[in-house]
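First up is the structure itself, then whatever we jot down about it.
Partial complex: the chains shown occupy the same locations as in the complete assembly.
Naming follows writing order (A and B), and every chain is counted from residue 1.
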Amino acid sequence: MSSFWNHNISISVFGESHGPAIGVVIDNLPPGEPLDVDAIREFMARRAPKSDGTTTSRRENDMPNIMSGYLNGRTTGTPLAAFINNTDTHSQDYGNISRLARPGHADYTGALRYRGFNDVRGGGHFSGRLTAPIVFAGAVCGQILERRGIYTGTHIAQVHNIKDTMFNPCNIDRDLIINLRHKIFPAISDKKGQRMRDDILLARQSLDSVGGVVECAVTNVPAGIGSPMFDGLENTISSLVFGIPAVKGIEFGAGFEAAKMLGSQNNDEFYVDERGHVLTKTNNHGGILGGISSGMPIIFRVAFKPTPSIAQPQETIDYSAMTNETLVIKGRHDPCVAVRAVPVVEAAANIAVLSHMLDYPNF
Amino acid sequence: MSSFWNHNISISVFGESHGPAIGVVIDNLPPGEPLDVDAIREFMARRAPKSDGTTTSRRENDMPNIMSGYLNGRTTGTPLAAFINNTDTHSQDYGNISRLARPGHADYTGALRYRGFNDVRGGGHFSGRLTAPIVFAGAVCGQILERRGIYTGTHIAQVHNIKDTMFNPCNIDRDLIINLRHKIFPAISDKKGQRMRDDILLARQSLDSVGGVVECAVTNVPAGIGSPMFDGLENTISSLVFGIPAVKGIEFGAGFEAAKMLGSQNNDEFYVDERGHVLTKTNNHGGILGGISSGMPIIFRVAFKPTPSIAQPQETIDYSAMTNETLVIKGRHDPCVAVRAVPVVEAAANIAVLSHMLDYPNF
């Protein structure tokens, strides 16, 4: 089902960008887990538009209203439902999208899929706004994981041709993770971060947009969760990550670089350290072998295409009249969708890892 | 479930590398589809070891025995079960793997996941041999798709640092696809293919292995199949592709390159051609927008790590004794797992696309 996800935990996302509300139902959360609603809001605020010009100027004050599954500060174990009212919608900005297919958007494919009946205002159900409920779910799952010592860190690893310092795949400091969450622009290197921001502002000035890469690491996942074949950690994480609009690729550990390596370079040798812990000397495997966690940090990177909504005139079709036309997109758009995607990727990781952790003995 | 996959079509894979047999059950295939069993065997033979030194010398004569779901040359619509007997197994080659974790393999993680009870001979259920049932399923699905004009082509796009000519993402000739299937080494450019082979043989001589990339294209998929969020074509394809051992990444269309682009570069402008068909001038979106097919070729690339089994001594652990040890792997192994993965990736694409096609009106 398109907006249902089910893997131990079930998630049902609903809503359209310009409808009355969007939201999510999360089922099979463990009961009795304390949830800090203020911390959930802070997590969601990381997805909010920023004032530094790197994102849309649209205000999205995403206040989740919890409708069920939460009592006396804890999860009940029954479905946790939250909805977020849509407020700052400017439907008039989107007057012409019902007829002209915005290149890079799902206007045309969505019209075919839903035979023209889907809500196209602001992208409707295809809108990036639908990541807010995912972030809510990920914030909830993250709190449950952190109580077990599992932390997920995420940064904007690349914008256009500018790369951030990457995570040390063998050793990711919890302070770094926490620090990234409090940065307005979540790059590990502030210097690279500033260059990325400049690049984004330049693109915006040029009526253009840029792509980017988000890197995510999950630390302290115990070895032995996940399964071979179709229930591996890669499968589960991917199944959520490809639910984020604009994602075009995912790689784990060395990823596409591994394709360029020799086995003697890529293989991560095991060792037992003085505490008796099993580790690997390198972490090209990204913490996953045969679909199963190795105990090393789980590392993956997600490629985001440039925001397709750009202010330049573009050739396209009127998919109703089936004529060739020129389109000028108005409205307020993020010049780099990857920036606000950072907490969304982190949310997806949290949901996927928690869902596998529920199979872990004595979770 | 680890070895069950379910998305309109259901697939259940079973077996261990050195057990009596491996196989697959496929449910919900459309009834009445003619199946050419010889063509299935030819498809499966593409996964077989080759005599040119680029693969293992182990013989794997994968003859599928169809047990059900097939009558009078056609699918019945009830479960199609096939098994493949294991024959050429040399268990004595694997004498030491029950105690020493082969770097890059799932020995250690599998032992934790299955509490030491899984069959480790030849990799057991984690073996690349388990891709044979997937290839069987993909061959079946491919025949059903081809009857509707949908063809899937696959080539070895990269080995180590050597890249093949890539598919023209806007226009993939059926002859090229068919031609690739008959090549011993399925590269588009024979010259590049020869260089890749030389590189693989060099790695083998150096007691090493190399990684690679496989590119896959599905042509003539009608626009409008797939769904947003968690039921998009990317999600479905990924859910199968990450079931193939050694896969570390997947990208669709421009993929990670899109992250380096401007929106004005990456956006694929639509146009209506003289026949009234909707096309895009470029195909950076890889035939998928919002999870839904656009009618352009579906293009994706899969990164394979180098075969972890190399003949050089490697440092590792005895995960039973929890001691540091040196391992020398014997046995016959593919020096580049990506080569034999070509039909497996093609099979995964066939399964994923057919499963979405079943939702297509008037399929």
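FYI, a contact is a pair of C-beta atoms (placed from the backbone, for glycine too) under 8 Å apart; a residue touches a chain by one contact, two chains touch by 3 or more.
Just so you know, these numbers come straight off a predicted model, no measurement behind them.
Visitor: All chains share one sequence here; work out the copy total for the full complex from the 2 shown.
Guide: Copies present in the complete complex number 4.
In this section, only the chains that are shown with their structure count from here on.
Visitor: Which subunit B residues qualify as touching subunit A in the complex?
Guide: Where subunit B meets subunit A, its residues are 1-5, 13, 101, 103-106, 108-110, 112-113, 125-126, 130, 158, 160-161, 203, 206, 208-213, 223-232, 234-235, 238-240, 242-243, 245, 247-256, 258-272, 276, 278, 280-281, 284-286, 288-294, 303-310, 312, 314-317, 319, 322-324, 338.
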